[in-house]
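Have a look at the structure below before the remarks.
The complex is shown incomplete by one protein chain, all other protein chains being positioned as in the whole.
Up next is chain A:
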Amino acid sequence: MDKVILRLKERSNIPVEAEAICPDLFLTKSQQEIEELALYYGNKGRRLGDFFQVQGERSDNIVIEGEIPNFKKIGQGMSRGNIHIQGDVGMHLGALMKGGRILVEGNVSDWLGAEMEGGSIRVKGNAGHLVGAAYRGSSRGMRGGEIIVEGDGGSEVGELMRRGLIVIGGRAGDFVGAFLIAGTIVVLGPVGLRPGAGMKRGTIVAFQEPDLLPTFHYNCLCQLSFLRIYLHHLREEDLNIPQEYLGGFYKRYNGDTLELGKGEILVWAGQVA
């Protein structure tokens, strides 16, 4: 498969705004045109070729070799293709993306997939705060697609999320699913404080007992077919989902009753009711 490889020349301690690293743009550009794409190094305009050695052209498959924790907005708004980042990467990765796939071998900073509408992001390491969240002042966060973080997630995962699926394989910080409008968030590790605060609808699934707000109310122990579908899907994505999660019972809490109250937090309760 044709691809464009970007090899980092040297690490930068100064933030670089790199929304030009996008499959939609690379697809029609020659190697020289890719090298001439503009990036912002702090407040100074620079060439992509100043930071990366470019190999390949006219492809929507991008491979980035090297650690780029200060490179921001990679894949922002992308609608197709693949980005494979072989190290750590900075903020706003895949923000506003509409399609395509991003794979990160390392860790990711804040605002991963913020307000994304489609496509999928897979992070093998940890993610920062505000995964799939809404930008400040915006009314809706993630609107579709799928984010899987194999490691931990920061605070406010899925804040104001409207649709889609977020999975945190490890620990999630405070305010998971805060102001959730709809969509599904699955946290396989411990959940921080105040999950689902202000949520209207949507689902948060936890496998360790969270400390719930008093505005969430217990309904029943249940086994839910839809959850089995989601967990089977995660198994197909090579996540470690124990068999007892699939056949187990879940405590259903509804909330946040300060809002609509039609959201739910499902807490795994074991295999026996």
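Everything below uses one rule, namely that contacts are C-beta pairs under 8 Å (C-beta built on N, C-alpha and C of every residue); 3 or more make two chains touch, one makes a residue touch a chain; residues count from 1.
Just so we're on the same page, contacts and distances are computed from a predicted model.
Set against the options "Formylmethanofuran--tetrahydromethanopterin formyltransferase", "Chemotaxis protein CheA", "ABC transporter permease" or "Sulfite reductase (NADPH) hemoprotein beta-component", the UniProt name belonging to the omitted chain is "Formylmethanofuran--tetrahydromethanopterin formyltransferase". When you scan A:A38, A:I229 or A:L258 for touch with the missing chain, the hit is A:I229. Among A:L48, A:L165 or A:V267, only A:L165 touches the chain that is left out of the view.
Annotation for chain A: contacts to the undisplayed chain at residues 144, 163-165, 182, 184, 201, 203, 222-226, 228-230, 232-233, 246, 262, 264.
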